[in-house]
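Yeah, one chain of the complex is gone here, protein chain that is, but the others are all in their spots.
Chains here go by letter, A and B, matching the order in which they are written, and residues are numbered from 1 within each.
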Amino acid sequence: MRVSKWVALITLILFSMSIIAGCGGGKDTTGGAETPAGGEEIRIGLIAPLTGDVKTFGESVKNAFEMAMEEADYKVGDFTIKVFVEDDRNVATEAVNVAEKLITQNKVSAIVGSVTSSSTIPISEVAQAHGVVLVTPTATNPKVTVDAARKDYVFRACFIDPFQGTVAARFALDELGAKTAAVLFDQGNDYTIGLKDYFKQSFEAGGGTILAEEAYTKNDTDFSAVLTNIAKQKPDVLFLPDYYQKVSLIGKQARDKGITATFLGGDGWDSPELDFAVMDGGYQTNHYSPDDPRPEVTEWVEKYTAKYGQTPDALGTLAYDATKLVLKAIEDAGSTDPAAIRDAMAKIQGFQAVSGSISFDENGNPIKSAAILQIKDGAQKFVTVVNP
Amino acid sequence: MEYFLEQVINGLQLGLVYALIALGYTMVYGIVKLINFAHGDVFMVGAFIGYFGFTNWGLPWPLAIVVAAVLCACLGVLIERIAYRPLRYTARIMALISAIGVSFFIEYFCSLKFMFGPNYRVVQRPFEEIYWSIGGVTISNIQVLIFVTVVCMLVGLQYLVQRTKIGAAMRTVSFDHDTARLMGVNVDKTISFTFGIGAALAAVGGVLFAIAYPQIWTFMGVMPGLKAFTAAVLGGIGLIPGAMLGALIMGQAEVMTAAFISSQLRDAIAFSILILVLLVRPCGILGKTQPEKV
Partner (left out) sequence: MALKDGKRVLVFIAGVIAVYALVKLLAMTGFLNPYWLRILDQALIMTIGALGLSVIFGISGQFSIGHAAFFGIGAYSAGLVTKSLGGDPFTFLLALATGAFMAGLVAFLIGLPVLRLTSDYLGIATLGFGIIVKVGFDNANKVIPEMGGATGMTGIPQVANFEWIFIFCILSIVLARNLVQSGHGRACTALREDEVAANVVGINIFRYKMLAFVFGCTLAGLAGALYAHRYPFLHPSSFDFLPSIDFLIIVVLGGMGSLTGTIVTAIGWVFLLEGLRTVLGSTFVDYRGVIYALLLIIVILVRRQGIFGNKEYGFLAPVVRRKEGRNATIES
């Protein structure tokens, strides 16, 4: 018994040492300045939740990132690209760790990531401190790019919450003729809180009334209590600013409760996994319309569908654009120096991305128009376009 | 008043859903004194098997439930054999940590692409919903189905544990393993059986859950599992009627908080009630405080 204990202890120590040694060794091979024959190397990192409960979002982002890289044939300008993919498990602590790893160990010049604001904000702090370019595909919280001061290395490919919330509210008031609205939001998710706040603000400013403002948490599956309350108030529209899987569930229960209000939402709805039958007749703001005749859009949808067997969701589209933006900036800069890439990125004007023509404002947010789509007969139909 | 009644029905539905999970949870706890953290994940596996059953394999839905229950019973027995049995005679907390490990394993393994995948799947209900309006409140056939199932589970479990031979063996095992062995009870078999039944119940709950809230994904079992266990503790852990009572109270507490106080404080108030109840009844509502042995 005693002997076996010592054996176990020694095994454990050896195991942990081998890990540490492995890390040290790994650093030597990846950290050295080995230059491949094709020219100089540029390193690009991707951070996404690839394990854990939002893995499916991370998968979309990773698929799109890899597709953009394959299209570029892992080359940009005179550089060959070396890619590092890391998992943050949607945990803020791990996000900081992997950002530090990519920057100090893998020596990346630019990072694409992460998906949620709660892991992207800490990454943006690390990237800014080390002076490495970060482009987040989907983190909508304004704090990602500007906190106390502008984080000038950080950019994003998506709308920020104020824009989408305002567009949705104006559309409800002007086009749908809504007078009253109810809002349901995830109180632990800043994306839905942001959309809710700005929707409410502009809806009330435009003369509408918010009848109910109800919260749930990300693990809830039963919304009957709050929906019964909303059904009693009979609002004209029900604003559901969450991702597709949650709104499908809420939408179903809302209809079961006899709520006839028009559903309204944001780009989180954009996924082939939305329950189209339930959400029929609802409107959403989005980055682009699948009917859009622009070649960027048709090509992207076709290629993605061919490769992964389903149409891309909003997360994938934005990750593809974010990756393309990084490649474009590197090409313009002609350098692996993050500061040069940052300056090139800030200068990008009218870049034709899938989600529209992108230029950055002074806060690293893209200035682009929003499409309003209607869910009809199992597909998204283009309704109108709103310019910022 | 109508509004209030409707909220009562909502609370009842939520409570019954918790009871679906809590009954199996508490039965296993009652016999082996283990917080089986993997219960919620067996529940998830059951939901997936049932879903595959009635959408991909074309089984009629009651048969899909049976298939899910049988397969999950095997899974439950397997988990017990691998991860809990070797730890049976060590500190109880070790088996708990092992259960947490099993729970993580099932979650992460099932979300790999060649298993169920990380995606959220929309479940097409295998039958039409029907609504009845009684005195201003609406009741659906799904609610009735859940109610009937829970009642059957409750009665069946009580009968199994209190009136059958294997139930007697289970109760003996829950008192003392060595004595049980002396009485000629096969302890290993009895515990395997307990886990099998527990897992089968979880699977039935999972399929019904997937029909009631038509969406499944690999982490769907975590929160219902936790809430159901909390409900079981509230009622008096290990007691089958206690789990039922606890689940109903939890359901009402959550729904009433969301309806009349604040939906943002829903969980906070539900758990405050739990703590308050425990302070008054330290072993749960139906639990008896054991006289302290010296």
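One rule holds for everything that comes next: contacts are C-beta pairs under 8 Å (C-beta built on N, C-alpha and C of every residue); 3 or more make two chains touch, one makes a residue touch a chain.
Quick caveat, the model's predicted, so the values are computed rather than measured.
Colleague: Which residue among A:187, A:248 or A:286 touches the omitted chain?
Modeller: Per the contact definition at the top, the residue touching the missing chain is A:187.
Colleague: With the missing chain put back, one of B:13, B:36 or B:98 would touch it. Which one?
Modeller: Answer from the full complex: B:98 touches the omitted chain.
Colleague: Please give every residue of subunit B in contact with the chain that is not shown.
Modeller: Residues of subunit B in contact with the hidden chain: 35, 82-83, 86-87, 89-94, 96-98, 100-102, 104-105, 107-109, 111-113, 226, 229-230, 233, 237, 264-265, 267-268, 271-272, 274-275, 278-279, 282-284, 292-294.
Colleague: Could I get the residues of subunit A that touch the absent chain, sorted low to high?
Modeller: The missing chain touches subunit A at positions 5, 8-9, 12, 16, 19-20, 22-24, 26-27, 31, 50-52, 55, 83-87, 89, 91-93, 96-98, 100-101, 103-105, 117-118, 121-122, 125-126, 129, 141, 143, 147-148, 187-190, 193-194.
One rule holds for everything that comes next: only the chains that are shown with their structure count from here on.
Colleague: Which integer distance in Å separates the CA centroid of subunit A from that of subunit B?
Modeller: Taking the average C-alpha coordinate of subunit A and of subunit B, the gap between them is 35 Å.
Colleague: Sort out for me which residues of subunit A touch subunit B in the complex.
Modeller: Residues 51-53, 55-56, 58-59, 187, 214-217, 219-222, 224-226, 228-229, 232, 244-245, 248-249, 252-253, 256, 258, 273, 275.
Colleague: Could you pull out which subunit B residues touch subunit A in their complex?
Modeller: 3, 6-7, 10-11, 13-14, 17, 108, 111, 117-122, 129, 138, 140, 209, 213-215, 217, 219-220, 222-224, 254-256, 258-259, 262-264, 266-267
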